[in-house]
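What follows is a short report on a single structure.
One protein chain omitted, others in place.
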Amino acid sequence: MALPFATNMRFKFSSLALSLQVILIILFAIFVSYDTPHHEDSHGNSTHQEDEFIKLYPLFQDVHVMIFIGFGFLMTFLKRYGFSSVGINLLIAALGLQWGTLMQGLWHLHDGQINIDIKKMINADFSTATVLISFGAVLGKTSAVQMLIMAIFEIAIFACNEHLVVTLGAFDVGASMIIHAFGAYFGLAAARVLYRPALKNGHENEGSVYHSDLFAMIGTVFLWMFWPSFNSAIAEAGIDQQRAIINTYFSLAACVLTAYAFSSLVEHKGKLDMVHIQNATLAGGVAVGTCADMNIHPYGAMTIGFIAGIISTLGFKFVTPFLASKLKIQDTCGVHNLHGLPGLLGGLAGIVAAMLGAKEGASAGIQAAALAATIGVALVGGAITGFILKLPFWGQPPDQNCYDDSLYWEVPLDEEEQPNHYQEDQSKMKVDA
Amino acid sequence: MALPFATNMRFKFSSLALSLQVILIILFAIFVSYDTPHHEDSHGNSTHQEDEFIKLYPLFQDVHVMIFIGFGFLMTFLKRYGFSSVGINLLIAALGLQWGTLMQGLWHLHDGQINIDIKKMINADFSTATVLISFGAVLGKTSAVQMLIMAIFEIAIFACNEHLVVTLGAFDVGASMIIHAFGAYFGLAAARVLYRPALKNGHENEGSVYHSDLFAMIGTVFLWMFWPSFNSAIAEAGIDQQRAIINTYFSLAACVLTAYAFSSLVEHKGKLDMVHIQNATLAGGVAVGTCADMNIHPYGAMTIGFIAGIISTLGFKFVTPFLASKLKIQDTCGVHNLHGLPGLLGGLAGIVAAMLGAKEGASAGIQAAALAATIGVALVGGAITGFILKLPFWGQPPDQNCYDDSLYWEVPLDEEEQPNHYQEDQSKMKVDA
Partner (left out) sequence: MALPFATNMRFKFSSLALSLQVILIILFAIFVSYDTPHHEDSHGNSTHQEDEFIKLYPLFQDVHVMIFIGFGFLMTFLKRYGFSSVGINLLIAALGLQWGTLMQGLWHLHDGQINIDIKKMINADFSTATVLISFGAVLGKTSAVQMLIMAIFEIAIFACNEHLVVTLGAFDVGASMIIHAFGAYFGLAAARVLYRPALKNGHENEGSVYHSDLFAMIGTVFLWMFWPSFNSAIAEAGIDQQRAIINTYFSLAACVLTAYAFSSLVEHKGKLDMVHIQNATLAGGVAVGTCADMNIHPYGAMTIGFIAGIISTLGFKFVTPFLASKLKIQDTCGVHNLHGLPGLLGGLAGIVAAMLGAKEGASAGIQAAALAATIGVALVGGAITGFILKLPFWGQPPDQNCYDDSLYWEVPLDEEEQPNHYQEDQSKMKVDA
């Protein structure tokens, strides 16, 4: 079988990863310090800065779980691509949190330094989420080298767009726009550039098995549970933060009911579809993000979740096939339905909430401008990154090896696949005399 | 194969779920508000209310994990029923936390409003636990429609019984009685009404496979780890809450040793049985619940856990078969052994602790009355609910399709089951030209 591209990653991947890490250490040596409290309490009591760190640390850890377990396992639904899903997710996020610290911090230097506190760590984790969302759009069709490159570009562009949105004066506490819509449309633009005509009728590996769907549910449920932390982690302490938690809690609950109802409604014989359950149940968390800390009342949050569950499920059923067949966008995980459409809904909800005066200082026009700018930056940035990723020397998989771990990983043969049971096991031994 | 009931859920399920969600949003619009702090600190410092919210938020999230990961994955032990276990668990709990907010809150209105704070969210999660426990008793033998109906009835009845117990003046900080015993006996009464004679010799799907038992251990271990949070989340801040954490921590540890010892003692050749390990190791958390915040000393907590591990394991070995063959109660998950018997033990321990003066204000007589009332309400409520669920139009599965996801879910065929590998994969493609 002739491979169109060289997929042996030994030197390309390892030299890129090591170079990036060395550069990051040098940049950290120059730019990054601990955040030292400036105003120490004369009685030796904990200061505000210390209190904030330890108070927000549990929310940081919830976000951390969403990034590494949530996103990682959500993508393990593919039958032969679980190692890459959870493994490359870890790789991208580990790179991304270091790079995101720098890219976001460079806009806020103090005496030339980025002072690490708990909010910077939360934001660093947030910045990786954009790449992990885009990863979902191109899942199974890219190499680890390509994903490292995408992480570098996407996080840099994300940090610029975030700064733009903040400068405009828009609100987006739970990042419906600047993370979810951004990550989705960035990834979809890249996927459009990386379109593979040979996969237009699907691929035998592009499906789940029973237990891979259960692994994916680990990701789904952790994302679902901790989304209130995601939407409130950088909210202002006190009533704003509490509202963000409460609104997200109820939006997600309402979203589950509509996602299940519409999954049954659109499927054969009224059966539930795991793809919807794994993804559309989370749309309420995305969609309530922008106005999570606003005074939208719990029933307002539930209404947003209600709508999000519907559009996300309908998106999987009708929009994803349309994107694939008409727009040549092959969206492996359906990130358009989990992050794209609900992110747009979140942006629109923010505009409406601003109109209704749910947040002091919020302007509908500015919210709309932030949404438009974000989509524009994402599409252009994603397309440019897509063209870079399309260069033929990044070890991308040939069509027939898409969605297959064994191209890039040592994969154990399962029992039933082993031509010779004992022979195979010998080759897997760690200890070999 | 003729099906005795129509199991196509398309319109029944989706219309019920959507109607419930619309009604909930309307009720929330009328009755539910944020809890706004009344006494703001003049210096802009965080008030007591704000402090409590963020201090208890990590405990809330632990309880949240127990509800959605713990209960959900614990029930994935069945070989062909993992989608329903974790999926319907999510559905019931998402409905239940909204409904529980209303049912519990209606007993404590302020100016006609339920003001959401962190304890209301914890209690909302708690209220769902009752249904999830009952779900375990009827697992594999009910439809999603039936479970939505059970959730509505059970949570309403639970909230009344809880109010009764509080009004009596009984203590039950970790809810051995009002959640665990209540949920178990409610579910067992319903299971008795829903008895299926055709399953009296078991069913070929009613068993585990190797990896389904490992998925279930995810649920077990998360429940085990976070039980100290469950038993302490609504305890009085300070020494009471700390005692609840410490007592639960040591009770669970002691329970593990006895559960393992008795599993080995009663099994063939002294082998361990996964059913015991998955369930009986948790009985110490249930049984120490009522007196978790009392001054029972760590060794007292360990003694409770010690006994709980024994009765739970023996329950699985001897009581469950007896219930099935003599009382016609088919308890799929053995909730009687994990929640019923240990819940009773918890209630009894509370009576003894009250006698010994371990809690100021506690009365043995009132504790006993609360226990008796709870069991009575649960049995009557469960039986009535069972008769409602028995009506022949809720889409319950025919006997031969029990414990089988494929009746209600789109289930991927696993590789080895595929009659034609490529053909099957074509049908699973998301993208179809």
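Chains here go by letter, A and B, matching the order in which they are written, and residues are numbered from 1 within each.
As a convention for this text, contacts are C-beta pairs under 8 Å (C-beta built on N, C-alpha and C of every residue); 3 or more make two chains touch, one makes a residue touch a chain.
Bear in mind the structure is a predicted one, so any value in this text is a computation, not a measurement.
Colleague: Identify the residue among B:L132, B:I245 or B:V335 that touches the chain left out of the display.
Modeller: Considering the complete complex, B:I245 is the one touching the chain left out.
Colleague: Given the full complex, what residues of chain B touch the hidden partner chain?
Modeller: These residues touch the chain not displayed: 55, 58-59, 62, 79, 199-211, 213-214, 217-218, 221-222, 224-226, 229, 237-239, 241-243, 245-246, 249-250, 252-254, 256-258, 260-262, 264-265, 267-275, 277, 281, 295, 297-299, 302-303, 306, 320-321, 324-325, 330, 334, 416.
Colleague: Residues of chain A in contact with the chain that isn't shown?
Modeller: Counting only chain A, the missing chain is touched by 8-15, 17-18, 20-22, 24-26, 28-29, 32-37, 46, 50, 53-54, 57-58, 61, 64-65, 68-69, 72-73, 76, 82-83, 86-87, 90-91, 94-95, 97-98, 116-118, 121, 144, 211, 215, 218, 408-412, 414-416, 421-422, 425-426, 428-433.
As a working rule, only the chains that are shown with their structure count from here on.
Colleague: Centre to centre, by mean C-alpha position, how many angstrom separate chain A and chain B?
Modeller: Their C-alpha centroids are separated by 31 Å.
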